[in-house]
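Missing here is one protein chain; the remaining ones are kept as they sit in the complex.
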Amino acid sequence: MSSETGRSSGIASRISGAAGRAGGAALDRLTTVTGPINRVLQPLANVYNRLIGGYFGEMNGLQFVLVVGTLVGLLTAPFWGNYALIQAMIAASIWAILAMGWDIQSGYTGYISFGHSVLSGGAGYTTAMLIHNVNPELPMLVTIPVSVLAALGIGLLIALPSLRLSGPYFSLITFVAVLIFYRMMNPLSEYTGGETGLAGVEKIFDITEPVQSYYLFLLPMLAVAVALLIVARSNIGLILLAIRENESAVEAAGINATKFKIWSFMLSSIPMGIGGVLLAHRFGGVDPGSFIVVDNSIEMIAMAVVGGMGSILGPLGGAFFIILMEDIVLHAFGLDAQLRWAILWIIVLLILVFARQGLFRKLWYGLERLGGDRR
Amino acid sequence: MANEDNNNRNLGRNGKSSLGRRTFLGAAGAGAVTTTLAGCLGGVGGDDDDGIFKIGHLAPTGMAMGVGSERSAEIAVDEVGKVRDQEIELISENTETDPGGTSEIVERMIVEDNVDLLVGTFSSEVTQRITGTIADEDVPFIITGSADQSTMANTTGDDYEHNKNIFRTGPINSELQAEAMADYAEFLSDEHGWNTFGHLSEEAAWTKSFQELLPDELRSRGFDVPYDDTVSLSTDNYTSILDDLESEGVDAVLRFFASGGQGKLLKPWITNRYPFAVEGTHVASMNPEFWGQTEGICQYETTAQSGGGGVTDITDKTMDFVETYQDEYGDDGAPTKPMYMGFNTYDAIHFYSEVAEEAGTINYNDDLDDIVEAMHSVEYTGAAAEISLYGEDSDYPNDAKETRTDGKISNYPVTQWQPNEDDEGGHQELVYPAANSSGDHIAPPWM
Partner (left out) sequence: MLDQILSVLLLGAVVSAIYALVAIGFTMIFGVGGVLNLAHGGLIMFGAYAYVVLTSSSVVGAIAVPPAAGFVIAVIATALASYALYAGLVRYIEDNVVITFLSTVMVALLLTNLIHYRFGANPQGTPSVLSGSLHLEGFGTRIGYMYILGFVLSWITIGLLWYYVTQTDEGRSILATSMSERGAQLTGVNLLSVKSRTWLIAGAFAGIAGVILGTVEPTTPQMWLNPLANAFIIVVIGGIGSIKGSVVAAYLIGYLQQFTTEFIGQGYVGIPSLIVLVAVLLLLPEGLYGREFAHE
């Protein structure tokens, strides 16, 4: 089995190598224009670099503009977007949390988990089941922490037995975890609502006040992004990356890799729990098809990979990209639902093949190159 | 990196100018934001009364059932013409049987499109997910696809005041259907002398009533029910089920499939000529193209369906509607007839136009009680059945009432696929209730 770190081989690498060089040459020519722009913006970026660059990594001027611009855009979206866009961005915020949560574990350690939908689904279902079976009046202050704890608990349950196994077997166990949870829905349908799920969860999205509601989803997402970035840039993140590259070396250095693998799973369970809770509160209920099914895990993975695995911000971008494509862009053409999905999958496939490092990583490195003036 | 760019020297001394630059950029940014404020969210929660009566139609239009419903809605809108002197606009969206996506569609319909009426939904998950929002906003919603009894039990049956804008004009709910199925079993017994029945339901919310009520109903009428089971949606091989049914000696199996079945039962049943009849409800079989699609393996199976498949008149409006549908859409592909949801949607829209006249208003924000009262007082003869709704204090508030003839439920027609006389293809016959039937119920000839 060839290396898993993404080095191309054979014809693929020759083609993409050639394309890369051609593209690179074009970028270099552009630097006569963009270089100066970058130099103009660099001081701004340097203020940031001095202040908090140590936590998040440093940026050049163009990258700084990208980040700030996106941030401004996200924060002001209700003022320039229409209703459908706000709905899509709320959905994207929730999925971004899920994709980032997946990334800190799978993207960083390289242990690909298909079972993350169980974590978010577990949290969502905990909320709904508490409301349905225990007390419909339970305040969110109670249900939310309990649900996130439930996600942690499920995460521990899955992680402990499986992380001592190597790559593909770990992935298989996580896949089976989803199947098992799904199968449990119907026999326990009195508590779980079977395949129609449960309703009655308080909706935090007020349909006549979309602006306020929007921030209830965006801000947690940004908080999760910041928190995960800090973790990813810290020593823990380094160790996780090292595990992905060469686990034996990590062990040889005296670090207990399994402990850190479990840590990463625990760490990722928290945003998964938050995401699951937000999803349940968005529409006021849960059902297996929207929460548990393995399709959801695959969607998270696709978002993370499209954006750029192992970078936290990549999956964030990937989530927004896919959801906005799905809900806004493709709808504009008025096609049959099946064709819309087919086109979306083709786009994702093209990205997977030709930009396997992820769209946003490519963008990031592209901006770095456009900044000219290398170190 | 200390010297990563050559501007290090400038940072200290040019602080002022960089501040200046920053201020400039900040001002430019603010300017950009303010100019785009011009394109702000206009119309959110805006004008309720725009002079047009808007109907939001929700159905899985990727499936034949949803397409039939959409077309029927359009026919109804054409025929009704105006409601309270307002032009009608139909806004139809594909639910894709996705609860989350449909929730977003409903939100947009209420807030952006200002719909005055919502009609449709086929899948129980979708219905359950959207009733919360709809109840919050008081928009009248008439369910025309899912028959699950718990949909109303969890809404109007639980908190009537909050959910009183949710109605169902057809099909009759699953508990009533269970009783109607037992009536049908008596009919089969009268016709063919069958007294032993099996019950097989797919694992789904809508079959819960059949699972809980049907076997006992049948036994209370003197029938034997030696086989009673559910089957998961992922089962592919039905041979052992068929073997069991045969060994229990059933005369007919009452099976209930919506997503399941789909011929997985029929293929081995007809290839191996199991000696019993296949009765009950099978949504796939309602499709007028089913015979052609399955190359005739559906012969002799029956299914209950609202509107009786458009085979013959159930009311004096049935065939008129079917003919209009075929004139309009006969060449546009499947389905060539409205299917049960189409009948119910068509009737629901006509029903509501009568309600609007009776209530004298369509303004649900201010006059919801008038509208609800009219929904209860209006009795309307639709293309599928005579429609009237249960009141607030009944077992099934706001749900469609069953009609009874001689104590038996009669708005529950059953059709059977029978081979054509020339042996080329097949057609549906309405076999029950006898008063409306177009043909006799035929037992499979190999029994």
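In this document, chain identifiers A and B correspond to the written order of the chains, with residue numbering beginning at 1 in each.
To be clear about the criterion, contacts are C-beta pairs under 8 Å (C-beta built on N, C-alpha and C of every residue); 3 or more make two chains touch, one makes a residue touch a chain.
Everything numeric in this text was worked out from a predicted model, so none of it was measured.
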Visible chains that the absent chain touches, using the contact criterion stated earlier: A, B
Contact with the hidden chain (one of B:262, B:326, B:388 or B:438): B:262
Full-complex contact with the absent chain, from B:118, B:214 or B:231: B:231
Among B:69, B:102, B:287 or B:353, residue touching the chain not depicted: B:287
Absent chain, residues of chain A that touch it: 1-4, 6-12, 15, 112, 161-162, 165-169, 172-173, 175-176, 179-180, 183, 186-187, 298, 301-302, 305, 309, 336, 338-339, 341-342, 345-346, 348-349, 352-353, 356
Touch residues of chain B, complete complex, unshown partner: 62-64, 203, 229-232, 234-237, 239-243, 246-247, 262-264, 267-268, 271-272, 274, 284, 287, 289-290, 292-297, 334
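The rule is short, and it goes like this: only the chains that are shown with their structure count from here on.
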Rounded Å distance between chain A and chain B, as computed from the means of their C-alpha atoms: 36
Partner chain A, residues of chain B touching it in the complex: 1, 4-5, 7, 10-11, 14, 18, 21-22, 25, 29, 33, 36-37, 39-41, 44-45, 61-62, 94, 96, 98-100, 103-104, 107-108, 110-112, 124-125, 128-129, 131-133, 136-137, 148, 150, 154, 203-205, 232
Partner chain B, residues of chain A touching it in the complex: 39-40, 42-44, 46, 58, 60, 72, 76, 78-84, 86-87, 91, 186, 194-197, 199-200, 203, 205, 207-208, 210-211, 282-285, 287, 289-290, 327, 336-338, 373, 375
